[in-house]
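For reference, the structure is listed below as structure tokens.
Shown here: the complex without one of its protein chains, the others still in place.
Just so it is clear, A, B and C label the chains in written order, and each chain counts residues from 1 on its own.
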Amino acid sequence: MEVALLSFTPEPELIVAAAARLSFSSIGAIERRQRLRSEQVNSLLGRLLSSGHLSPFEHASFTFALDGISRVTSHQLVRHRLASYTQQSQRFVSFKELNFVTPATIAAKGNLKAKYRELVRASHELYRQMLDDGVPAEDARYVLPNAVETKLVMTMNARELMHACSLRLCQKAQWEIVELFERIKAEVAKVAPRIGAELKPKCYHLGHCDERDGCGLFAPRESPVN
Amino acid sequence: MEVALLSFTPEPELIVAAAARLSFSSIGAIERRQRLRSEQVNSLLGRLLSSGHLSPFEHASFTFALDGISRVTSHQLVRHRLASYTQQSQRFVSFKELNFVTPATIAAKGNLKAKYRELVRASHELYRQMLDDGVPAEDARYVLPNAVETKLVMTMNARELMHACSLRLCQKAQWEIVELFERIKAEVAKVAPRIGAELKPKCYHLGHCDERDGCGLFAPRESPVN
Amino acid sequence: MEVALLSFTPEPELIVAAAARLSFSSIGAIERRQRLRSEQVNSLLGRLLSSGHLSPFEHASFTFALDGISRVTSHQLVRHRLASYTQQSQRFVSFKELNFVTPATIAAKGNLKAKYRELVRASHELYRQMLDDGVPAEDARYVLPNAVETKLVMTMNARELMHACSLRLCQKAQWEIVELFERIKAEVAKVAPRIGAELKPKCYHLGHCDERDGCGLFAPRESPVN
Partner (left out) sequence: MEVALLSFTPEPELIVAAAARLSFSSIGAIERRQRLRSEQVNSLLGRLLSSGHLSPFEHASFTFALDGISRVTSHQLVRHRLASYTQQSQRFVSFKELNFVTPATIAAKGNLKAKYRELVRASHELYRQMLDDGVPAEDARYVLPNAVETKLVMTMNARELMHACSLRLCQKAQWEIVELFERIKAEVAKVAPRIGAELKPKCYHLGHCDERDGCGLFAPRESPVN
């Protein structure tokens, strides 16, 4: 798996802070932006976060190139609807080589791992044979397993990144998408440390765990209101 | 493939018309709704459509149970972001039997069809063996092919149905998702004939074909503006 | 202010439950729906809510006619982007009579109330004079105050209703939009009591108050994580 930050709103935290201050002030947002110091930005972002005023975080966007994730994970990923995706097509691209993901639970058992690898290989062989026999790539791919790697370009704003991470950094999410968002978090943290620090599982926001059989990081809620 | 209309906004076309008239009138929408005759509704919907005022069509929603589509098609489907999906999980469900889709281009060649069936069978066998060996279902499924059937509940409003059909009823879309939306269109047409009639490929709306190597239904645009 | 439930997904809670069960089962959603008893529906909805699995609630939509709210409130309302709105136009409708909203804080002071009423009257008089002098309604309306009443048709699904209510039923929201959502809640509760019961301010979900100078219903969070 490879995660590269292709592009992002320059000075993302400053933009969030400038937008947030606009709402309560009377002079130009542009001027104000230059007057904000990094301590002020940090402090303002902290207040927005602790009071749940998250909409200014939408003004900062991040664009990632995601490579080497399975179709299992890309299918989960694109369920986040408040984001933009461009995915490598299996309709128009013929795969001469086939990269695939092997879950650790399978790799750990030599016996299964060999059979798994063999089955993926056999799928690819049949796929190529079908292409040779005139089956279109878009149909031949029906034989390819979920394990096959895909790549995407994804753009998500900071508010939606917080939301997606609240779900996908939870230990009950599947390992591959957890790893994906851990890497995304690491990339964001390099260029926007305050936002990066906020990319964490939902229990940190809730103050309790709402999963059955949680990981133990937070206790379940004592007196459920719902 | 099975498509059932599970539920929908009652009197969907009347609701669209009542909403559209609100914008230009001065008495209660509720009263007005009762005064609208079906000819008036039809005529009003026609005017909205020909002038591109599509937002009132968002007030009518349709909920479908979709069964027996491949993971190829469910992955394409959920890319439509202005809709709601609940999909059968491959994480928590273990599949004792495995239904799968066979593209006609493969089924047409006896030789390939047998190999295809055999490979799907072998995938399922390994899948079950991995489950027996303690691999979680969410990991064992990496070996399952795209062909495996899935099911979803999907809710989409009439405006987005028009948009999705404009793309997915085009003959350049893949056959399985074309069939899916043809069935969706047929279900909608039973309860909302005017809306159903509007579910058609984009060329009908554009008045020309914007695909390379189109199907010939409409000619390409003569003098491209772009 | 008048709030009427114009239409809604029939059997809304049953549809949510049927969709939620699909994800973990292997037979048709339609059949299953008929087998669900109301206790089961209630219990299933409770589990979805307490575990934060809210997406199945998107399958139930509610369409309201909202009348007699000020432009202050309609401007706040349409900021909720996951909903559909058709609003009475001030561009194409000329208002012979002008209904308007008077905040209680103004109505309480006889002196101000009279001046307020007089100013709205004067605005309307100038508005009509401008129309008579050939100014288009869309321009004449610039003189109309925020207090002027408007009407909308709004469609929102149950998940977004929960979210909007979490913000707008908070006592820190403005009184008019609080009242609007209280009436919306009352309408939903009549036809979907379990969903209606879930329409409540964010503090109930959080278990604490995240506003400065809260109303006291819930205490602030003791040890802020953010």
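Criterion: contacts are C-beta pairs under 8 Å (C-beta built on N, C-alpha and C of every residue); 3 or more make two chains touch, one makes a residue touch a chain.
Bear in mind the structure is a predicted one, so any value in this text is a computation, not a measurement.
Touching the missing chain, out of A:Thr73, A:Asn157 or A:Gln174, is residue A:Asn157. Take chain B: the residues that touch the chain left off the picture are 46, 49-52, 198, 202, 204-208, 210-212, 221, 224-226. Residues 70-72, 74-75, 78-79, 81-82, 85, 90-91, 100-103, 105-106, 109, 111-112, 115-116, 119-120, 122-123, 126, 129-130, 133-136, 138-147, 174 are the ones on chain C that touch the missing chain. Chain A meets the missing chain through residues 2, 4, 6-11, 15, 18-20, 22-26, 28-30, 33, 55-56, 58-59, 61, 63, 65, 67, 84-89, 92-93, 151-153, 155, 157.
Heads up, the rule we're going with is that only the chains that are shown with their structure count from here on.
In terms of their C-alpha centroids, the spacing between chain B and chain C amounts to 29 Å. Separating the CA-averaged centres of chain A and chain B is a span of 26 Å.
Contact with two or more other chains is made by no residue of chain C.
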